[in-house]
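As you look at this complex, bear in mind that one protein chain is not there, while each of the others sits in place.
Right, subunit A next:
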Amino acid sequence: MPNSALWAVDLFGKVHTLSTAGQYWEPCKDSQLEFKRVSAATQCCWGIACDNQVYVYVCASDVPIRRREEAYENQRWNPVGGFCEKLLPSDRWQWSDVSGLQHRPLDGVALPSPHWVWESDWYVDENFGGEPTEKGGWTYAIDFPATYTRDKKWNSCVRRRRWIRYRRYESRDAWAKIPSKDDPEQLPDPFNDLSVGGWEITDEPVGRLSVWAVSLQGKVWYREDVSHPNPEGSSWSLMDTPGEAVQISCGPHDLLWVTLWEGQALVREGINRNNPKGSSWSIVEPPTSENGIMHVSVGVSVVWAITKDRKVWFRRGINSHNPCGTSWIEMVGEMTMVNVGLNDQVWGIGCEDRAIYFRQGVTQSELSGKTWKAIVASRECDRSHSGSSSSLLSAGCFFGDEVRGSGESCAPSDTDASSEAERPGPDRPGPAESGDSPGKPRDSLAPGSGTGRATEPGEEEAAGPAIQTPGLEPCPGPASTLAELPWTNIDLKEPRRAPGRSAAGFPETTGLSSLGLLPLGLEEPYGADDHPLWAWVSGGDCAVEAHTVLKWFTVQSGLSPSMQTLSLSITPAQTAAWRKQIFQQLTERTKRELENFRHYEQAVEQSVWVKTGALQWWCDWKPHKWVDVRVALEQFTGLDGARDSILFIYYVVHEEKKYIHVFLNEVTVLVPVLNETKHSFALYTPERTRQRWPVRLAAATEQDMNDWLALLNLSCCESRRVHGRPSPQAIWSITCKGDIFVSEPSPNLEAPEHVLPCDQMFWRQMGGHLRVVEANGQGVVWGIGYDHTAWVYTGGGSCFQGLASSTSNIYTQSDVKCVYIYENQRWNPVTGYSSRGLPTDRYMWSDASGLQERTKASTKPPSLQWSWVSDWAVDFSVPGGTDQEGWQYASDFPASYHGYKTMKDFVRRRCWARKCKLVTSGPWLEVGPLALADVSIIPESPGANRSGHSIALWAISDKGDVLCRLGVSELNPAGSSWLHVGTDQPFTSVSIGACHQVWAVARDGSAFYRGSVSPAQPAGDCWYHIPSPPKQRLKQVSVGQTSVYALDENGNLWYRQGVTPSYPQGSSWEHVSNNVRQVSVGPLDQVWVIANKVQGSHSLSRGTVCHRTGVQPREPKGQGWDYGIGGGWDHISVRANATRALRGRSQERAAECSGERGLPGAPSGVAGVPQEAPSLVRC
């Protein structure tokens, strides 16, 4: 997560964040307020400010927080006036909510807080469950309340329509005040502590949070209805506690601990998705009776505590069945507070030095970690203290001069000092002490800056920063003079800070000197006063994982900058330039030494090289099983370096030695098939593809398999002379394992005749792991991972493991997916539902089909590349719904399941999910921060002007928001920002075709066309609702040059009839094919799909790449299917391929010409649609 950050409050109440990718503390963008405590969650942070009010800070995002307000207008028919506002006395309100029970006049709907604004005025919703209604949006019924229909019938006595208005949350990147709970009849009781958590309890509503608070009087409060769409929540509810609470901590899941005045801890029990507030308390005694618990912090399955003697304790034996744990373990270190963040990582604030420490080595298997390590990142720039407006600027200049910064960094800090000095004293706690403090900082500075150096007392302050400079810079002169001047002000600054420290009840000055004794033994160049002193830290938005590299622990110290310069002096750009230079020199040398002498004889004749080895082979005969084979790869290289190779597989059958052989130049794809047990791969040739029966080989170890795959891949690529980055026109596809394959399109692939059969396409693997990939013909390629992370292609070459790899543009990529198993139960009259099934039943723990046994203990991640990152949890989001415990009921296995129990249901099942994670590498860079569900890039139209406009890219977020990416170009394929396109419901699929035709599919299964999209108006103006084919719910749409295809949930492929330039919405859906899983329509209107099932001569394959044959301008629906690679394929994108056969060039020209006037080859001649002259264009 690029946005992940640690939140902290310094002693002055200023809130700072430290990004996991950064190395400087950045001041919070809204720095008006000073805070006592903060508690962060992803995308937001709650805090208690110094005015004792609660605030919430919602991070900015390209997607607005919108909420829909609805009101229903109800009318009744009477013989005199027809439908009119006069209702019967027994009827509902004329304006009501959906149930009709509440009066809801339009002007009575108010914004909940000043942080919301109306997006538009009220309007009538004309979409009724995916179907458009007649003008006015009325739906009719016999009486209230009843079933409403679109059509007015003779007995329709009442009607209603829905009015919609959106409000938007405006206070982003700003602290928004939460109205206080105080009731005027009681004494004010300000909040004392607050904790945010509970985001893993349930997914509904999106971004739901548990916000808990403790008041000064020791009461515990819960904020109702906090979620992403309602960041402020609605109201405070009081929770009963058996004692006076002082502090509270809420974990991401079901842990909630409270500390009591008496020093015990209260543990909340019974927190679950149906009852996030929990049901009861139990008490945990402190580790020692004399020192009660002062502070607790909880994670998913850990509890850390601080006792009154500042000792740190770790609670052993915490799990979801036992939230109280078993015993305390004392940990090293003395802290004032600890905080458990994401992944159970822990931060603490040191008792002595007030530095933030990070607990290193916390893993799932070792939750208590290994050591405390101080975060020595400095604040980005102290200037930004005085105002947020300058922070960007100052960040810029600071980073630019990082190495020389030790002298200069003092200058800005001084401006800060003076600006702080101007502030009124009472802002700070303990102003009374400021009078006697000026002496203290000097004392405290002396040990800090004077470590091992004899400096004159008078020069001391100046010496602090200047002394480091000679080591770093050839000419320290200017730097030190620069530093000297501002440092005369130091007295102004220090006294101001000191009181803050002492007021907080600390062994004041000694804290500073200990800074010199940081674990690394580094010297602080910043002078002790620049070291931030912290009061509070929150890691709820800070994702640190095993492979995260943190830059928090190195600071520009006296020694390390020079070290850093050394290592940092070789930047990736320089390495690239250097590599390029070497390569150029080599190329020049080769040219010089070889150009005129190529006819010379080679000294070493190329010979045959044979690699042999032992593998296992999935034998061709029945019963199929793995048999041990010897394999040999014979490679011949011709004088021109061209290579041909044959793979021999020697096997023994009935004691007779036999072999099969494969010419590697006939191999079309090599697919790694990793599963729990075998390291195997499949090798396809056109013939094997037709048979649906690849050669499957397995190696003993992963390394062995990778060696073979690398070698075979290399041989295949060399014999076909493909290498380096795929061409912009390449066809991309993805298997069900998330492996990415790319194929160079032959011109004959889309030729009008002599079409290249698509089983002959050669596919090679690219690194990485994706679920969706889309390309556009200009080299812009985007992908989406299983965890919805968006990735952009970096231009790296084929990076399959081993020798063939080139690491330029290859980066670490990770992906997370869930493994599902099912718990099955049968009802019997004695015990009710139990895990005792009938002998004929499926396994009581099984896979989705019920055919394979899958227990929690025996189920492993999909392959060795994956590792578990969570525990098993019931999945409530299964289709069909579940009851409160996640069960789905049916009359018998296998049957259709429903989420409620009826009399006839004798069996039930529930789905358990466990997350696993893969870390791999590939030519992909993350596009943060939004998670995506679908993406589409405008295909390059043949003959279109390449330069100029940015490339249109549309996407659907994982929450169903429609987004339009701005600033995408060939040079910047990732683009710059998202533009949110408002919709009345969540969307699932989007596609942008030539001439900016944008089509999308909504979650209700209907399609939408976006009007007036153009380079000048990239988001268009409005949606046109297009009903789905009868009784079908669409799930995907793909738009080519003129063709629009959509796919429904039952696998039917539909062609949009009657799409013309003047009427781009078309007229009707026409059925093309069934058995389709995914469709991709290219810029030549070529149609490619992933077919669900394809029967080959040897076997059935699921998930096969298919090409629509016979697609012609006048016959855009084509005639049949040509079957290509598969099974196991999940996704294909042909949207980059505008390569047409030379033979068809003249036709294409003609098409292009017409394209300038109208959509070329508009399906105007098809089946009875009146010929329409291509008229206006909006290209």
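Points to keep in mind about this one:
Going forward, contacts are C-beta pairs under 8 Å (C-beta built on N, C-alpha and C of every residue); 3 or more make two chains touch, one makes a residue touch a chain; residues count from 1.
Methods note: contacts and distances are computed from a predicted model.
Missing chain, UniProt name from the options "3-ketoacyl-CoA synthase", "Autophagy protein 5", "Ribonuclease P/MRP protein subunit POP5" or "Glyoxylate reductase/hydroxypyruvate reductase": "Autophagy protein 5".
Touching the chain that is not shown, out of A:K86, A:K370 or A:R579: A:R579 (per the contact rule at the top). Only one of A:L594, A:I660, A:L851 or A:L1100 touches the absent chain when the whole complex is considered: A:L594. Only one residue in the set A:S156, A:S171, A:Q635 or A:T685 touches the chain that does not appear here, and it is A:Q635. Touching the omitted chain from subunit A are residues 567, 570, 578-579, 582-583, 586-587, 589-590, 592-594, 596-597, 600-604, 606-607, 609, 611, 635, 637, 641, 707, 711, 714, 802-808.
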